[in-house]
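All protein chains but one are shown in place.
Think of it as A and B in the order they're written, each chain with its own count starting at 1.
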Amino acid sequence: MSAPPILSVRGLRTTFATRHGMVTAVDGVDLEVLPGECLGVVGESGCGKSVTFASVMGLVKPPGRIAGGSIRFLDQELTTLDEARFRALRGRDMAMTMQDALTALNPAYTVADQIMEVVLEHDASLDGSARQRRAQARARALEMMDLVGIPSAAKRLDDYPHQFSGGMRQRIMIAIALACRPRLLIADEPTTALDVTIQAQVLDLISTLRTELGMSVVLITHDLAVVAEHCDRVVVMYAGQVVETAPTRALIDAPEHPYTRGLLASIPRLSALDAPLDPIDGRVPDLVDLPPGCRFRERCTVAEARCTSEVPMVPLAGERAVRCVLAEGGR
Amino acid sequence: MSTSAITAAPALVEMRGLTRHYDSRRGLWGRLTGNPGVLVQAVNGVDLDIRRGETVGLIGESGCGKSTLGRVAIRLHEPTAGSVRFDGTDLATLSPLELKRLRRRLQIIFQDPYASLNPRKSVLELLATPLRLHALASGPELADRVGAMLQAVGLGPEHLRRYPHQFSGGQRQRIGIARALMLEPDFVVCDEPVSALDVSVQAQIIGLLGRLKRELGLTYLFISHDIAVIGHVSDRIAVMYLGEIVEEGPRDAVLGDPRHPYTQSLLASVPRIEGTPGGARRQRLQGDLPSPVAPPPGCKFHPRCPVAVARCAREAPATTAVRPGHRVRCHLVT
Partner (left out) sequence: MSAVPAAARPARSPVLENLAAFAASKLSLTCAVLVLGCVVLAIAAPLVAPHDPNEADLFRRLQPPAWMEGGEIAYLLGCDALGRDIASRIIYGARISIFIGAAVILVATTIGVLAGLAAGYLRGWVDVAISRLVDILLGFPYLIFAIALIAMTGPGLQNIILALAYKEWVIPCRVVRGETLAARELEYVEAARALGGSSRYIMWREILPNILSPVIVVSTVRMAHVIILEASLSFLGLGVQPPTASWGSMVADGRAFMLDAWWVSTFPGLAILVLVLSINVVSQGLRDAFDPRMRR
């Protein structure tokens, strides 16, 4: 690997105490985000992809807690960071956008207020009296609204979130996240709630801004097609673990893990309308009491006896790795 | 029931000028209190035929009126204007009792597997309800039919006594499908049946719906916002924009040779797994879906249309047939 990663997660374990027992939502996740890259994190609901990055952002609240592992961001260890220092980091060096922009934005404040709040909180380059600082922050808010492509931004600065459409709200959330030019943007299902024509606009916007601002982007999504179009590398998660990681093209052309293969075979493709879909049978195991060994074993079509023992990530050629005993390197 | 002309195979469902407006205008009192309400034109003059045994895919973005059309088509909502003929019978002329009898043949599968099952009922109660309502079976026969249907959708007798909250989304959707099929309907409206599901489960349900259609000889109106899903399940496709059908035709014609600019941009916007990162940026649609409360004059798509001309803002386009069975509502298509 060339440049050192800006985010490096090692052996992360995040657990939640529930009525039915301890749930390990994230169990030994390793991943890296390189400077300037777009990393796709793919998986179905409950696979732990959102919890992983909530842990990175320090947003896991009781009954959840980080039970082990390390998260290093720009040479700082985040798992032991106190809340005040974390708060200074969030919004300035790393930022996150949520799936549902309507509930993530505060309905009682104008969008200008919400962008300015982040700028005033974090930006050390503002100077002068309180009034001058506010004026500078407001100018920044306008600049951000322009940047994310909100039409007649100057007129709409003092509008409230409910006055915008879903796509525009997602753009505003991106504007807030990017107001302090973070090094890392974590976009959690940024387009799931949006229509396909609006989805395309928002994803194009994120890609463009990534190049313009030179930041890294983590795109959390359940849609492999979105990853195919926008990400350099992919991490596939299943039942709280990373099962495969590879450059996007390589993963889609030659998936190594049976789960990745199943996922790809489940997706209806416009280019092969009459090809039958080949779903993965069964369902995701309950995280409360997982069987030992490979977690995909019970749904896997090629499972063997040795799949019942613990399976490590196996590094492969071409900067890939896979958690499967049947993969090339494991043979 | 004297049909004037016999053209091709008669359609099982014929919609003519089907219109549904939601009027919350309050009259004088509303205007005095400053809350005049609005008129939402959810569905506007839709003509659509669905032949026996085929699947018509209805695609459109949120708020385009596709779900409303599905509900009006089986008279779950009353149309404001226009008519629906089902198997030769005009649904509007039916008495409540006749409508109830016909309900057995018209069913609907819902999007949300959480909201569509009554949380207080066990699977047995959920599936027995349709048979009880129509007094079709009781006692051991009822139990047999419930058990058989449960098996047909891939669940087992051990699930009978459980409640909806004890199932995963995919399993709940199976229960919803079983409930709709208990009455052995002919025509089923599938309203976004896989949109709330994960990809692998989505493929399971698409497979199940296809199998049941073949085995039971069903006819589907399949509503979805996902073009790839629609492409996989449909024989014919109708594209809806702001309450109107803008393009309709055989699947391969609509997806392979889309003629309406909206269909074209919709197809251009879909992320494709074959796509390459940072690859050629296709033509993307600008702007947002206008509100159905104040639709633009003329062609409703013209404010977002990349090829609109002056005429589009003035006149609403009529429907043009570009090839047999492929109709487009656009001034620029001749």
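Things to note:
Just so we're on the same page, a contact is a pair of C-beta atoms (placed from the backbone, for glycine too) under 8 Å apart; a residue touches a chain by one contact, two chains touch by 3 or more.
These numbers were taken from a predicted model, which means no experiment stands behind them.
Only one of A:Ala88, A:Ala139, A:Ala154 or A:Val288 touches the chain withheld from this view, namely A:Val288. Contact with the undisplayed chain is limited, among B:Ala115, B:Ala148, B:Leu216 or B:Val307, to B:Ala115.
The chain that is not drawn here is touched, among residues A:Pro63, A:Gly214 or A:Pro312, by A:Pro63. The chain not shown here touches chain B at positions 71, 74, 76, 100-101, 103-104, 106-108, 110-112, 115-120, 122, 129-130, 133-134, 154-156, 158-159, 161-163, 165-166, 168, 171, 176, 179-180, 183.
The rule we apply is simple: only the chains that are shown with their structure count from here on.
Centroids built from CA atoms put chain B at 33 Å from chain A.
Considering their complex, residues 38, 44-45, 165, 167-168, 195-201, 203-204, 207, 222-226, 228-232, 248-249, 252, 262-271, 273, 276-281, 283-284 of chain A touch chain B.
Chain contact summary for the complex, chain B toward chain A: residues 61-62, 168, 170-171, 198-204, 206-207, 225-229, 231-232, 251-252, 255, 265-279, 281, 284-286, 288-289.
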